[in-house]
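Removed: one protein chain of the complex. Kept in place: all other protein chains.
Let's look at chain A:
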Amino acid sequence: MRCPRILLPALALALVVLSAAPAAGQGEEVPAGRGFGARFLQALIDGVQFGVIIAITAVGLSLVFGTIHLINFAHGEFVTIGATFAFFLNASPAGPGWHLIPAAAAAVLFGALMGAAVDRGLWRPLRARGTGLINLFIVTIGLSLLLRHIVLVLYGTRPASFAQYDIQEAIDLGPVGITPRDLTVTLLSILVLLGVAALLQRTRIGTAVRAVSVNRDLAEASGIDVQRVVLVVWMFGGALAALGGVFFGLVEIITWDMGFKLLLLMFAGIILGGLGSAYGAMVGSLVIGIVAQVSTLWFPVDLQYAWALLVLIVVLLVRPQGILGRRERVG
């Protein structure tokens, strides 16, 4: 990937700023009475669950970077808006009181439309004027702030849950337990990620996305409408972020800044996996999620994001291109 050298330091700075924010209340309560093996397994399950949700939100962030080299600081807000939009339709006293499933579907659609709107309305005109990447990066920070505070005004600061699937009994699986809700979310997330991979690997639009990520001019020269591909990537990324937001709101809680807090982990995931690669985003996010949860076996929950970042740094020292960086690049 050719990207201006300045981008990575800028990103690192962003990560530092982000990590100053306190960690979201992640982590299931681990029953103290069980043996270490059981607790480890439980943390692993929680980690996979957390990781696949991060992965769903991070794919769009990674694809946007891959295709237009933009670091979208506002990507977390897509997550928040997805969750709060679904909350409005589902559980807000002012809303229509839909069941969560249609509300989630509407939120995903809304995420796609939002992605389309920012590409057509903002990024595309700015790109057409030749705005530099650093300037665009600053604009994404501004957009993030703006969107976050719009959510704050509309939604408020009170954490909330969806009307359905809120409190559930865990299914006892011997040493570990998982609620039907969490199990469903995890399985659905894995299914979605497999779907994304199949889409990228087997469809024409997927081929086009990969081609644009590798070499934009050569993609154009192959007859691919790059602007259209970029639009699709934004819609796709927006939809996935919204879905991830609903999932996160389901297994954890909905807050006005949930996406912003997740952003740190998404960045960690996509850098860890290899910038710009969708598969890298998946693998990296999974690692980040697992490390964050497993670390709570030994260390305070408040530090779990810090451990995820530490792993990021260690991996980058050994493998600067990330786990899958450069290897998977195709056209």
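The rule we apply is simple: contacts are C-beta pairs under 8 Å (C-beta built on N, C-alpha and C of every residue); 3 or more make two chains touch, one makes a residue touch a chain; residues count from 1.
FYI, contacts and distances are computed from a predicted model.
*Asks:* UniProt names the one chain left off this complex as which of "ABC transporter ATP-binding protein", "sulfate adenylyltransferase", "Tricarballylate dehydrogenase" or "NADH-quinone oxidoreductase subunit D"?
*Replies:* For the chain missing from the view, the UniProt record says "ABC transporter ATP-binding protein".
*Asks:* Among A:166, A:225 or A:302, exactly one should touch the missing chain; which is it?
*Replies:* The one listed residue touching the chain not shown is A:225.
*Asks:* Looking at the full complex, which residue from A:161, A:184 or A:215 touches the chain that isn't shown here?
*Replies:* Only one listed residue reaches the unshown chain, and that is A:215.
*Asks:* Contact with the hidden chain only, please: which chain A residues?
*Replies:* Residues touching the hidden chain, for chain A, are 128-130, 204, 207-208, 211, 214-215, 217-218, 220-227, 328-331.
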